[in-house]
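In this view, the complex is presented without one of its protein chains, the others remaining in place.
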Amino acid sequence: MRQLNMVQALNEALDIILGSDPYSLLLGEDIGRDGGVFRVTDGLLQKYGKERVIDTPLNELGIVGTAIGMAAYGLRPIAEIQFQDFIFPAFDQIVNQAAKIRYRSGGKFNAPVIIRTPYGGGIRGGLYHSQSGESYFVHTAGLYVLTPSNPYDAKGLLLAAHKLNDPVIFLEPKRLYRSVKSDVPEGEYNIPIGKAKKLREGEEITIITYGSMVPTVLNVVDRNKLDADVIDLITLLPMDVDTIISSVKKTGRVVIVHEAPRTLGLGAEISALISERAIEYLYAPILRVTGFDTPFPYANEEHYLPDEERIMKYVKKSLEY
Amino acid sequence: MGIHGGGTLKFLNRFDENELLNAYRVAVYSRTLDNRIMNAQRQGIVGFHTPSAGHEIPQVAMGMLLEKDDIVINYYRDLTLLLFRGVPVESLLDHFLANSKDSSHGRNMPDHYNYREYGFYSVQSPVAMHLPFAVGAAYAKIMKKEEGIVLANTGDGGTSTGDFHAALNFASVWKMPIVFVIENNGYAISLPTSEQTKAPIEKKGEAYGIPGISFDGNDIFSALEGFMKAFEYVRTQKSPILVEARIYRIGPHSTSDDPKKYRKDEIVQGSSDDPIVRFRDKLKSLGILTDELDNEIRKWAVDDIEKKLEDRMKIPPPPKETIISDVYENPTWIQEEERREWL
Partner (left out) sequence: MVTFKLPDIGEGIQEGEIVKWYVQEGDYVKKNDVIVEIMTDKVTVQIPSPYEGKVAKIYYKTGEIAKVGTPLVDFSTSDSVQEPPSKELEPSQQKETKEIKEVVSEKSIIDYGKILASPAIRKRARELGINLSSIQGTGENGRITTEDFNNYINQLKQKKVETVPTATTVQPTVTRGRRFEMHGLRRLISEKMTKSKQTIPHFTVAEEVNVTALLELRENLKKSNYNISFTPFFVLASVKALKEFPYLNARCLEDGSYEILDYYNIGIAVDTPDGLTVAVVKEADKKSLSQLASEISDLAERARNNKLKLDEVKDSTFTVTNVGSIGGIFSTPIINYPEVAILGVHRVRDEPHGKFMYITLSADHRLIDGAMAARFIVRIKNYLENPITLLV
């Protein structure tokens, strides 16, 4: 099978969507002529025309706000926010409009819009090209929040998201855009939404992660030959609590790894879920390895991001408790 | 039916006396309903209301010019327009009462009207948040090759927002068939328009390459003329336009607002400046309306509303299970669990 990187996989998914659904369209800054600053939408303007691939003015509020209106009236827009760090002018539209329109209209309106955005650090992006703000969205009921960690999942997940009738925040881990290649089938296939994947199986410890931290975690496990369950959440909202809990009940030890800052990062929510449902199975406290509670620095990026050493230190702490 | 007998009168080469009379009826009914709901709030029957007194004329004018495929992305003061386009009074009352028959299950405060099936929107509180939505709606209509134009209504306060800016910019760049209607009633809660913006509102469109029209919204013919021009433009040019209808907010911003704190009422309800009084006088001078007919209309409005209100008040509130539905098309395990545990 041919191997694609994540950019290529996403591009293929968008091509399939635009090709099969005449009411789908893309909008965002620099996505048409420029093919997107990460080239995810490369070639699509040429193929589908400017009514279906729109280079918008520089206004995230406008991109998301108009996309929601389109979605409410029968189109299937996929909006791109160039960097997740820039999504905040559209936050009102996402939280107050997209996430609530079905509820407040008693189902008369709904907003099947996908908002794709690259997130996370590791590309020397500094404060405003490296943020991981998934917590802001997971806290908002009415949204789906998805994040693939590899090309195969990326394509299938985007295709699956297209079928949802509610708004999706699709977080693309930008430092994995080109660093990983995997087998990607041609044509359509789906990754189930709301289902986590177990990437490694073991008895001693559970490591829960997602997005850009997945390859690092796998390296830690493989290099140290850890007898560990590694869970890639894929869907952050709604999170696959069943897979998490059954793993924790088996191993009794948990380490959660995410790049986003520690305070109210998803590690906090996962810890609460585990303590509610499996506290008597725990042989050690639930540990988190996360980004710092600071803005994201330009220099020292490698110290900010959780690395293999830091992860291993906490794994050891849990195993020896 | 006109009282002149014989042929009907044509106004502005477009409207006959029946249409004008109908518009008057709707305006009177709307004002009566508005007053009744304000009272009901003071009586504890209704929780909250944003009165539309003073907005009737431009709204009936829009109503007379809208066609069946046009959609109005309205805001919370468009009561008269809803009535004009046939939203049942019972349904409006259910919404004000937030009872179990309300189409949004009592989830919204009044006046967050929810009437997609009548060509309207589902109103939200953040001011002007719906303007970009309206632009997207227009885009969808074009792409799906549907008939009709889009109206996006808001007040003078809305023109200061980022949403206004984004919407007008995108509408212009994309060339959308959309009428931005600013129902400028002089105040955004307590802030007079002169402190809201230094540019005349109809000129704001120029910054986006959008033409603007402004007219006296308190006069029926002035309003009709102005809207006719605007709609004509959008229907033929398939381009956006900005319309300012200058009116006066006769009541407070809402039942939680006391205008005495920041202004002296410039137009008092029922005085000769009241647009409905002016409308009445105009129709009388045209021989379309008599005092007798007027009284009949007013009495009918009061009685009809009272009876309907009494009826709708018998309906129970929405069941508590409605808290947890419609968050998604299909609830996730999270809502399901919360429903089981807490409801």
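For clarity, chains are labelled A and B in written order, and residue numbers in each chain start from 1.
FYI, a residue touches a chain if its C-beta (ideal position, glycine included) is under 8 Å from a C-beta of that chain, and two chains touch if they have at least 3 such contacts.
These figures come from a predicted structure and were not determined experimentally.
Colleague: If I'm reading the header right, one chain is hidden. Which shown chains does it touch across the whole complex?
Modeller: Among the chains that are shown, those touched by the missing chain are A.
Colleague: Quick one: say which of A:95, A:123 or A:284 touches the chain that got left out.
Modeller: From the options A:95, A:123 or A:284, the contact with the absent chain belongs to A:284.
Colleague: Looking at the full complex, which residue from A:252, A:265 or A:291 touches the chain that isn't shown here?
Modeller: A:252
Colleague: What residues on subunit A make contact with the chain left out of this view?
Modeller: 252, 279-285, 320-321
In this section, only the chains that are shown with their structure count from here on.
Colleague: Counting only Cα atoms for the centres, state how far subunit A is from subunit B in Å.
Modeller: 41
Colleague: Please name which positions on subunit B make contact with subunit A in the complex.
Modeller: Contact set of subunit B toward subunit A: 73, 102-105, 107-108, 112, 114, 116-117, 121-122, 124, 126, 129-141, 143-144, 162-163, 165-167, 169-170, 173-174, 326-329, 332-335.
Colleague: Applying the document's contact rule, which stretches of subunit A touch subunit B when the two form their complex?
Modeller: Checking each residue of subunit A against subunit B gives 23, 25, 51, 54, 56-57, 59, 61-62, 64-75, 77, 89, 92-93, 96-97, 100-110, 141-142, 144, 164-166, 194, 237-238, 241.
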